[in-house]
Each structure stands twice: as structure tokens, then as C-alpha cells.
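Note that this complex is displayed minus one protein chain, with the remaining chains in position.
Labels run A, B and C following the written order; every chain starts at residue 1.
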Amino acid sequence: MKKLINKPENVVKEELEGMALSYAGMIKVNLEPKFVYRADAPVQGKVALISGGGSGHEPMHGGFVGKGMLDAACAGEVFTSPTPDQMLEAAKKVNGGAGILYIVKNYTGDVMNFEMAADLARAEGMKVQNILIDDDVAVKDSLWTAGRRGVGATVIAEKIAGAGAEKGYDLGKVADLCRKVNANGRSMGLALTSCTVPAAGKPTFELGDDEIEMGIGIHGEPGRTRMKIKSADELTEMMALSIIEDGDYSRTVHEWDDKKGDWVDVTLVNKALKEGDQVIAFVNGMGGTPNIELQIIYRKLHEVCGKKGLKIVRNLVGSYITSLEMQGCSITLVRADQEMVELWDAPVKTPGLRWGI
Amino acid sequence: MKKLINKPENVVKEELEGMALSYAGMIKVNLEPKFVYRADAPVQGKVALISGGGSGHEPMHGGFVGKGMLDAACAGEVFTSPTPDQMLEAAKKVNGGAGILYIVKNYTGDVMNFEMAADLARAEGMKVQNILIDDDVAVKDSLWTAGRRGVGATVIAEKIAGAGAEKGYDLGKVADLCRKVNANGRSMGLALTSCTVPAAGKPTFELGDDEIEMGIGIHGEPGRTRMKIKSADELTEMMALSIIEDGDYSRTVHEWDDKKGDWVDVTLVNKALKEGDQVIAFVNGMGGTPNIELQIIYRKLHEVCGKKGLKIVRNLVGSYITSLEMQGCSITLVRADQEMVELWDAPVKTPGLRWGI
Amino acid sequence: MPATIGDVVKCLAKMCDVLHENKEYLTELDSAIGDADHGTNMDRGFQAIAKKLPDLGDTDIGAILKTCGMTLITTVGGASGPLYGTAFMQAGTALAGKQELEPGDLLVAGEAALKGILMRGKANLGDKTMVDAVTPAVDALRQALAGGAKAADALEQASIAAETGMKGTIPIQARKGRASYLGERSIGHQDPGATSSFLLIRTMAEAAREIGF
Partner (left out) sequence: MPATIGDVVKCLAKMCDVLHENKEYLTELDSAIGDADHGTNMDRGFQAIAKKLPDLGDTDIGAILKTCGMTLITTVGGASGPLYGTAFMQAGTALAGKQELEPGDLLVAGEAALKGILMRGKANLGDKTMVDAVTPAVDALRQALAGGAKAADALEQASIAAETGMKGTIPIQARKGRASYLGERSIGHQDPGATSSFLLIRTMAEAAREIGF
């Protein structure tokens, strides 16, 4: 393992210390327990957005903290969900009195820890909603698995919901917005190489010189299929079609019902994309992929979307949800209406995403 | 070689096609010959900044085209200087009547091609200045080598000179500003892994599992020394000290003398950094380095600068001058006065660097 | 002889050591069908427990187990943190106020722990998770105790059942947790969480034997 680190067990702490120095003015960092929060938190009267997850996906999530996006992000160990106490302390720090939205990527660990955190935060008198992101079409069904993973749609959801909160939407409306982005989002990824978890010291998996993992997870979980590498155009088309041709996706999730005062099972359906839809297109690098390759992929994605009657109204190309140094990429398409596009365009000022201010 | 590309010979063309689509509104792309230019070019009455170099260093330079930075960037083949006809056509396209500044990284090929381009542009009646960037302290002397390479200071120079041009500075003043950034800038880099030039098909060099190249170039040129890997803190300190303790650096460069109407040899001296200096600190990833590691490096750099009496007044942390998928990093320090800091803060809107608009 | 607070603390200390020794092994299992962190996660949590153990002697066994649970919840993260954390919390609640343990208390605690895991993770038997090791272990414990076995022997039976359950995760397809994303490719690999569960139960059995429980 060759990495520019000191001790593996200090990676996350030292990273956060670096961020506190390099983005002073935009964010602040709490080390015990670990979370990043808006320098101007709490913003009174604004719904506070909190996300988090394992580290190693930078700039997600700490890099998305700031005006117009997240109020706080909880950093777990590398690829390990953070713990409820982090989420609770973050909520206390950024609570502006209008409620807390926990944005949770659908992984067993994240879901359980954020549910515990929500219970704790409610016990302290806060209004809390947990919204799941589960957009990864590589996971086919939810009956036989832990359900689709949360990947690329997370960035889009955090941006759009963050803009809604900034505009003054109340907790119910921000939660609806976040749920809506997720309901319209689908992603698919692949890896050319494995990543190496610092504490593990060696690559999570081995791939032959001409092999890729199609349907890779962002934690170096092996994908659904191992296959021979093909040209960028062919791989892009495969990923794009698996998103575009994915049917309606229905599953049951746990959400908090404020009236009942309890968690309830809710069945949600993501409607398949169809001709004429407007989409936000996101080509994401996994950390070790040069920009030059992401642009080659975007070029083909644009063509495939065109052929399938999808109109790309906004795009994002870059490494925003990474898996350490993994080489690979993912594609995310989010069907977007006018409100979503306007909120996407709204000013944002975070370490990882910035425009308009 | 595993890359997300189609044919190696089409990499640059397809990348530019992708950029034209993904950044429409910010930039436009010319394919024959290849260059990226501001969507609103030419900006009448403004000095036009043009840079360029081999591809594979993205976002540099095409990603720095836009309001507040470059007017055009010429993309060569991967790691190969672009050609004079590209530079000439770019100049014609973005010429706003106030002259052209070619910002040239000091590599034999770039220098020669840009000099030929300047001669051609002048023959077409344009006012042209070429300013060299040569900030890489890994190259010790200029007598026994082609002189120090242009690396990290390029980004800072393009940002600050671009802001000056946007403010209405005339060609002489913009050229002086660019020369000043370079005169105050120093960089040092290292690599953990080699990159693979697509057309070459295999890694440029091989490194052992515990080896790094200290003083690496951004084209995968081997560094000055191969050494055992150390901790991030130790490596950061080595790089930082080689910059901070570097003495005055003097060399002779070729500049155009408008009065004489000829190229002249000019001796320039970069004064060593000293206690009390204010600096812009830049930690750059080489393409395959996770953000998490760059923040760990920034954290230590901040400490070393503090110990040496340097005050970091601004910083930039991210992968801005890359070498394809190479894992590694570089550190750049630029001594900055008030004017430079203000111009650094000025709004910029490019694919790779954006704030304030 | 009933087990004392000191015995429980000793057993917990042993668990910390065993997980530390098996850190790489558990992470390796997790590399194959997960994200290569289970060993690191468990070790981080139990090392945090190890640090607290010296100060826990003058409370009660329920409180000790709850402290362990809380420690796991706040230091482990991932899926295993809330699951093991809840297990210890529930076991602690079940044994609230106890200064010593009778063999029957083991079953009370074990059933509570399993209930906690099921409540939190909603896995079914055969989903290829820690449930596949813990469920048969609790069953074996119940049966052995019902048959009049002493604690160490009953735990021995539980440990054997956990091991069988753990090995039983190899040929099946995961339906919960991260390994479920692999679909059929999860077949042929042993579940890391079932493995850590077995290790913990085996350690209890060994500790019981040593103290003559």
C-alpha cells in the first residue's frame, strides 16, 4: 500500500484538521465526535440538512457543507458509517429551530445509525426526518438484497434540497424535495481498479489487466459482474442504458410518521425514465480517474441520451463521490422539473461545489 | 493499460468534444486546430491571455478558460506541446485589440512553439508577450539543464494575471503581473506511481512497492531521486523545506523587446522566501490522489510554514495540474502582496476554478 | 459457582484480545463480500471497551454490559456497530442490577441480545448475517441449560452451534447487508459478522471454563 498518509487510524482526523485549515471561513470542524459544519451555523429559522457516511468518498460529504447545501456532515471511519452520537451532536450544533433533515445513503449501517440518531435527536425535542437515497440500478431488487445503494443522486439531492432549505422551505417541503430527487434519480458505476482501505493495507479486490467490475459499489464492494474491458463508448452506453431502460422500482422504506409518532413502512416507487424527460446528467469519477476520461464519457452519454429522447438540461462532470484512489466512474441521471433546475442553479458555496457566490 | 478511452489517438479530440458539451455557455471549442476559448470571446479592449501545453494535465489549461482567467487554451497531444498554428488561431479568435499574453510553461517544446506562434501573431499585427513560468525547485540549476519546469505556479499566475486583465490592465501590466507571480513562486512534487501515456500503452516508469520519485515532473519524467516512501508528514516537510530553503534563483530567459522589435535575453532572479512573507499555498494532486490525502498534506504544510515564519493568506487544495492517473502531489508557495491577494480573490468562472460568480 | 463482576470483566477483556488477534482475518472476510472493514470496526470498538474495563468494577453487570453497548454504538459505526451495540444494550437491560450471574442469566442475556439484533437489523435466519451464528447459539444454550448443563458446558454447546451456523453462511446467498449486493457472487464466502459472533461466543465458553462457571 502506497499512500500519502501517516497512521491509518489517524487518516480521518488529520483530513478533518486539514479541511478546518484550508476551508476556514466556509466550514468548521468538530473532532470529538467528528463532524464538519457550516461556519455560520446555526442558521436560525432554516431547516438544517445533515448527511454523512464513511470517509473515503471526498468531497462527499464534508465538501458539500456550506451555504446552499449541507449544514453538517458526519465523517465515519473510511467506508464505515458514522455513529449516532456524531449525528446527534451535529444536529445540536446546526439546529436552527426549523427541524433537521438527515440525508441517508441506503446502506444497512448508515440506515441503522441514522435511525438511532433520529430517535436521540427527537428525544432532545428536535423535529427530525430521515430521507433515504437509493439510486444504484446495479442492485436489481430490494426483496433479495438490502435494497439499492445510495450513490450519485446523493450529490444532486443535497444540492437541490439544500437550495430549498436556503429558500426557506419548511421541513416537510425540504424532505419532499429530497425524496423527489431520489425518486427521479438512477445511477450505475464501474471500476477499473480496486481501492485500498488504509487500515486494511491491501486492495479490497484484484482485477486482471483487462477486467473491470460492472456495477461496482463506492466502498470497493465487488460489482455484480466482472467483465472484459471495452471502449469508453461501449461502457458508457452500457451504463447509460442500464439506467435509461430500468423499469419502475418499488420498495418499502422506514420513515418517521410525525402524526403517529413512530417509524412506519412506506412503499415508494421510482418511475422509469421515458422519452421527452429532462434530466440532470452527472458523470462522476471514482477518485483515480483523469478528467480527460470523464469528458470522453460525458460526450458519449450526451449522444446516448439524445438518441433515447432524454434532454440533458444541466450537467456535472468531475470526481464528487469517490472511492479513495479507485479508477472508475459512475453515471447518474435525475429527471428534473423546473423547480429542481432552478434550485440546482441557486448559489452554492462549499469546498466541493461552488457557483453564484 | 486500463483506461476509459476509445482510440488513443482520439483522446484529446473526444475530451474537447465532451468539454464543449459539458461546459457550453462557459467555453467553446475549436477542433481544427484544437483550442478552447471563452464563450464570449473576443472581449473587446481586454488583454487576451492564452496558455496551453500538452494534454493530460486537466483541468489545466482548458479548464481555466473563462471570465477572470484565460481567454484561450491550446491543447496538445498528451504530454506534447501544442503547435504554433493552434496558438496563432487561438490568438486570432480571442484578440480583443489590447494584445495577447502567451503564458508558457518552461519546457523546451512549449517555449519553442510559443515563440514561433508569437512571431506569427506579430506578423499578423498583434501585440504579443510571452511570459515563462519556471517554478519547479526540483531542477536545481539552469546552466546544466533546460531550466526549471513550469508547474504549480502556472495556476496561480493564470488566475492572478487573468484577474488583472479583467480589471483592464494593459499588456505590459498584465505581463508584469504574470512575471511577478512566477518570480515569487516555487514548487516541488513527488509521485507514488507512474502515469500511462495512452499512445504508449504502458507506464512511463516502474516504481517498487515502497518507492517514490521525489522531484517528479508533470509528464511522468522521472524525478531527481528515487527513495523509500515515508509518512505524509515527513514527505510534506521535505517538499516544503526544499521550497522554503531554496536560495535566490537566477536564469536568463528569452523575452520579446517591443522597442527593439526583437527577442532579447533577460536575466531574472527569484528571491528566496524569508520569514514574515505572506504566501498563497497550493497543494496539488497529480490525478490519482484522493482528496483525503491532500488535506493531510495541507495540514502539515500549514504547520511547517508556521514554523518557518510564513503566513498562508490564501490556499488552494485539489487536483488542478495533473499527470493523467498518477498518484502523487506537489506543493506550491507563492509570495503574495496585497494586490496579488485581491486579484486572487476576484471573481472567476471557469470549469476548473470558480468563485464569486 | 455464580460468575462475579470480576469474571464478567475478565471475559470481556478476553473478547477484546480475541477480536484484536482476528482483526486482519475478519477484514479479509469482509474484503471478499463487503468493504474490508469488519475487523477494523470490531477491533476499534472492543479496544475502546478495553480502555473502559478497569473503571467498571464497582457497578453492576447490567451497567457494565450497557456501557459496552454504548461504547460499541459510538465507536464502531457501520452495520456491526448498531447491531452489536444493541445486543449488548439489551443484554445489559436484561441483567440490570445483577452483581453475579447464575447459568440461567446467560440465556436471559443471550435471548435479549438476539432480540436486539433482530429488532435492529430485521434479518431472517439464512440471510447470511451474524443472526445465522447467534440464533443457533442461543437455541443450543437454551437446550443445554434445560437439560441441566452447567454454564461452561452450555456455552460450549452454544459455541459449537455458532460455529456450525457460521460455516453454514458459506454456501448461501446473502440477502441482508452489504454482501447482498453481490447476488450469487456472495455464495462460497463466510460471513464476517457471523464469524465475529462465533469468536465472541467461543470466548465466553472458554472464559466460563476457566473460571469454573
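Note that a residue touches a chain if its C-beta (ideal position, glycine included) is under 8 Å from a C-beta of that chain, and two chains touch if they have at least 3 such contacts.
Here the structure is a predicted model, which is why all the values come from computation and not from measurement.
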Inset, instruction - Name every shown chain in contact with the chain that has been left out of the document. - result: B
Inset, instruction - Determine which one of B:H219, B:R251, B:K300 or B:R354 touches the chain that has been left out. - result: B:H219
Legend entry - Touching residue (missing chain; options B:K127, B:R149, B:R186 or B:R335): B:R149
Legend entry - Touch list for chain B against the chain that is not drawn: 9, 33, 54, 76-85, 107-109, 112-113, 116, 138-140, 144-146, 149, 197, 199-200, 204-205, 217, 219-222, 224
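FYI, only the chains that are shown with their structure count from here on.
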Inset, instruction - Return the distance between the CA-based centres of chain A and chain C, expressed in whole Å. - result: 32
Inset, instruction - Could you grab the centroid distance between chain B and chain C? Build each centroid from C-alpha atoms only and quote it in angstrom. - result: 56
